[in-house]
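A single protein chain has been omitted from the complex, and every remaining protein chain is retained in its original position.
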Amino acid sequence: MRNIVVEESRVLDVEELDVEMVERKGLGHPDYICDAVAEAVSVGLSRYYEEKFGRILHHNVDKVLLVGGQSNPRFGGGEVLQPIYILVSGRLTTEVRTSSGVEPVPFGSIILDSARRWLRENFRFLNPDLHVVVDYKVGRGSTDLRALVEAETKVPLSNDTSVGISYAPLSTLERLVLETERMLNSKEFKARYPMVGEDVKVMGLRNGNRISLTVAAAMISSLIKDAGEYWAIKEEVAEEVRKLAGRIAGDREVEVFVNTGDIKEKDIVYLTVTGTSSEHGDDGATGRGNRVNGLITPFRPMSMEATAGKNPVSHVGKVYNVVAGAIARRIYEALRDRGVATAYVSLLSQIGKPIDMPHMANIKLKMAKGAVLSLDVRREAERIADEELSSITKYTEKIVRGEANLF
Amino acid sequence: MRNIVVEESRVLDVEELDVEMVERKGLGHPDYICDAVAEAVSVGLSRYYEEKFGRILHHNVDKVLLVGGQSNPRFGGGEVLQPIYILVSGRLTTEVRTSSGVEPVPFGSIILDSARRWLRENFRFLNPDLHVVVDYKVGRGSTDLRALVEAETKVPLSNDTSVGISYAPLSTLERLVLETERMLNSKEFKARYPMVGEDVKVMGLRNGNRISLTVAAAMISSLIKDAGEYWAIKEEVAEEVRKLAGRIAGDREVEVFVNTGDIKEKDIVYLTVTGTSSEHGDDGATGRGNRVNGLITPFRPMSMEATAGKNPVSHVGKVYNVVAGAIARRIYEALRDRGVATAYVSLLSQIGKPIDMPHMANIKLKMAKGAVLSLDVRREAERIADEELSSITKYTEKIVRGEANLF
Amino acid sequence: MRNIVVEESRVLDVEELDVEMVERKGLGHPDYICDAVAEAVSVGLSRYYEEKFGRILHHNVDKVLLVGGQSNPRFGGGEVLQPIYILVSGRLTTEVRTSSGVEPVPFGSIILDSARRWLRENFRFLNPDLHVVVDYKVGRGSTDLRALVEAETKVPLSNDTSVGISYAPLSTLERLVLETERMLNSKEFKARYPMVGEDVKVMGLRNGNRISLTVAAAMISSLIKDAGEYWAIKEEVAEEVRKLAGRIAGDREVEVFVNTGDIKEKDIVYLTVTGTSSEHGDDGATGRGNRVNGLITPFRPMSMEATAGKNPVSHVGKVYNVVAGAIARRIYEALRDRGVATAYVSLLSQIGKPIDMPHMANIKLKMAKGAVLSLDVRREAERIADEELSSITKYTEKIVRGEANLF
Partner (left out) sequence: MRNIVVEESRVLDVEELDVEMVERKGLGHPDYICDAVAEAVSVGLSRYYEEKFGRILHHNVDKVLLVGGQSNPRFGGGEVLQPIYILVSGRLTTEVRTSSGVEPVPFGSIILDSARRWLRENFRFLNPDLHVVVDYKVGRGSTDLRALVEAETKVPLSNDTSVGISYAPLSTLERLVLETERMLNSKEFKARYPMVGEDVKVMGLRNGNRISLTVAAAMISSLIKDAGEYWAIKEEVAEEVRKLAGRIAGDREVEVFVNTGDIKEKDIVYLTVTGTSSEHGDDGATGRGNRVNGLITPFRPMSMEATAGKNPVSHVGKVYNVVAGAIARRIYEALRDRGVATAYVSLLSQIGKPIDMPHMANIKLKMAKGAVLSLDVRREAERIADEELSSITKYTEKIVRGEANLF
């Protein structure tokens, strides 16, 4: 019997607040890179462990640090003077005792390969060979698989007392911020505007009915010939974002600003050689950026846990955030036409207990104006939560396949 | 004319929620160490800049990483096998052009001195010479003081578009969590229980009227002779916390758990040589722990910005969080007897604008049951906010003197 | 007037000694890698400086450290567990003031590119992406090219008081050791024996007329299917070396030993995944291996200076060793049929003096039995030395083109 509590939320929804603030740090942002590298390493390790030992072994690499480099961009060219430094840190299983002896894990090669591969596949102008130093400092541990045989069929135990939090659906502003970054980093957009780099940060502010979207987009110096072209492209980017905003937030007034730090008369513009501000002084760290839904939302409940880099089996700081989001989305989809306006889900773990049995699963349903939370709706929400929790281990697989959004 | 908006909060207060969760990572926790080292370095730099150049120059060292060491604690002794590794990273002003030439800043010595001094002054059993490697990787910048003369008298400009958030007062659970850690790390307590280490983490959960407090306290191995003594001390610690809870949350039922990861039959206990879990595998990073009020509160509005390590002059991610807390406390103290139950303050900056002129200062007053938000109360709240904002630069000094709580 | 002193050597020649010992650390040896990486970086910098600024600017990167990794080779396979760590350190010109402003040098990219490229081009089974972390720590300096204009046409000044030493010809044992390594690392040999790795160390000992050659050759684990094949290949390698020895030291008895650390009964063999012992625990450092003629010769005069990584313009610790070798070889070639058996050349610099004017150029001619050092021979030796010294700057170019042997 799972401890699932469904109740009505009497809290005002974010959309009802006068002021709403939302931020997304996009693909090339230093904090995003740290999340992505941490997760790439975790996935790399998980796959190796699974293939070699039939199960994902303990690891936690959720502390990646990026120290910004130094660069010299200029219209039509530029170069990286000092590389970006990425330090992967954490703990992991480095040797495994099996019935046939002690097997060492090629963890160093896995870390370097995973990190470098992610960089190579996600940037067009960042060359990991010249522009990045990847290093690591990790604690080592060993596992005795022989002692684990019996435990194999059981549900993993929570590694910590922690909380996973999410909700559905996104507010209009939240969708707008998320979709703006996705558009700017989409293949289609890059094909048309190759000079817009991967480091895109979007901040949205809603004040009553008026929205302002501030986009910071690192431009690729080699692809822009002069200041005139730069300012023209900025205007085109703003126009594209305005079009998107028209589709998403049609009824609201949306102002769009791009690269507000620029100062025309001083020739201060946001140029980069590689497409990320990491190349010149911006540092990053895992867990300092987007939450599990891809956003930073100060007025929504938020978990402080980093989802990236943790092992996807027993680390509730990761799994519960993912599952809370999945439950919230399913409940909202299933029950929106029965009056559910927003579903908030928080899952509280207790260290040492099976992860499918949270200490408490709290579901708060905010009903639409005039709608009443019926017993049927409660039961359906509870059923959905129970179903997802009983099959919680499938999220481990989704995460390892890279199918779960984490940041 | 400051843009200060005061309104009534119709949101349920945390105390009214069925479930409340609060966490504090105490003095010796790896994330706390990273916050504290980042801030110590920022203060060290600020003081040097002020003394030498008459003003605090640009810096941001809010990315400190701690990689856990390896240790071998045992009852009555133990040793550190591999030291804790602390990497300070960020950007700072490393040379200053004055009318008499270019003055270099001894930044490396300041970083090492500040970090080591903090460690030495805050731990009793951690020896920075043997147990810690402190290193740094920072970007360098230069400032031309000659160009800054005219700007000197002006209010600094915001370095970013960001939001600072706080509230007052703390809920009962929040106070309980905060005071528990403070008690366990107080001089008086350490005098009586020297074997309780500095790494104390407190997690509080309230479920309706029932509170459970879970304390994780690293014990000092050399001061505990055997398992019997260990279990006895745990019970005494729990009893001390229960007494405190009686004073703070008298009307509520409080259960206290200490070191719940221990397993008696397997001799698994929470022993450390130095008093911090950093000595054996726990990693840390700046900005991953407590918010500006010393707590992690998932159901309260929270800023994701790290306050530690940022420069206290123009970095709104730091200053606005501090000022928001100060305004909230003053409003609550001044107006509690006129019905204000909780004051929420959020300050939104706009990059490039004077920091005393936020883009918006939003004050939400949650009124006590039956109380009405009068025009007078509104005006008084507005007046307080205006007063604090107009004297905002005094917070810079408070921070540099170490008088502002930041985490 | 150069201070060139030519005299007869009355010292016994190495060939006349009863005991002679010679060693060569080959291409894949950790110390060789450090020399090669240091030199690759120096050449990379030199070329950049020349192309961009018209001259080679100050640098010295003669302190490269290699920390061995950890690997798990096995017949038919194996993997690298932890990568090799290479730290390039030294000093270099990182910015240049020209008439059009301050130009930054992309030194970080040059260092990484030069080092990684050398590794990629010189190993067949070492993948720099997975098996190596390259990092650097260098001091920065700036140059004002405007102040250097007048100096441009002059001969560079010695950066230090130092000595360069060499001799010609090599003894039989020396040639044998050198040629053995070259053969084992030649394209032809690798085509026939791909399983013989790049890390080849050759030690030669002559005791009277009997020579023993000990070869340590790292074998490639993936290309050898079992112990039987391993021992067979060792025998083939020994046989190839014996054939070479027959050609070079025909009249002497030569014993050849390969991988003497192997122990058949304990299955201890010299297997590597990548072809270098650096992959598992062997460390290296610039300047700890071969001298300028490619050999370590304890009973010959030797300079302790590292030639690798120093700037090839004014660093006499590099240039004088190269030039001493060139002078010795020319003298020997020109005068061997007039009785010169061996020419020893030592060039002593004085800090601050033009490098073409050594404090002393000392030439010792060992005459063949019965031969007499005539005045003509003296004068010819002096003339050759004078000619080489007067055109000393051509060696800078040879070094930058990679045409001078340095280690």
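The first chain written gets the first letter, and so on, giving A, B and C; residue counts start at 1 in each chain.
One rule holds for everything that comes next: a residue touches a chain if its C-beta (ideal position, glycine included) is under 8 Å from a C-beta of that chain, and two chains touch if they have at least 3 such contacts.
This structure is a prediction, so every number in the text was calculated from the model and none was measured.
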- Note on the structure: Going by the whole complex, the chain not shown touches B, C
- Item | Residue of C:28, C:73 or C:90 touching the missing chain in the full complex | C:90
- Item | Which of C:183, C:205 or C:227 contacts the chain that the document leaves out | C:205
- Query: Which chain C residues touch the hidden chain?
  - Reply: 5, 7, 10-12, 18-19, 21, 63, 65, 67-68, 70, 85, 87, 89-91, 137-139, 141, 161, 163, 165, 203, 205, 207, 214, 260-261, 281, 283-289, 296, 298-299, 301-304, 306, 346, 348, 351-352, 359-360, 362
- Note on the structure: Per the touch rule stated above, chain B touches the missing chain via residues 69-70, 72, 79-83, 85, 94, 104-109, 112-113, 116, 128-131, 133-135
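Keep this in mind: only the chains that are shown with their structure count from here on.
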- What topology does the chain touch graph have (line, ring, star, complete, other)? line
- Message: What's the distance between the Cα centroids of chain A and chain C, rounded to whole Å?
- Response: 50
- Return the distance between the CA-based centres of chain B and chain C, expressed in whole Å. 56
- Query: Could you state the distance in Å from the CA-based centre of chain A to that of chain B?
  - Reply: 25
- Would you mind listing the residues of chain B that make contact with two or more other chains? none
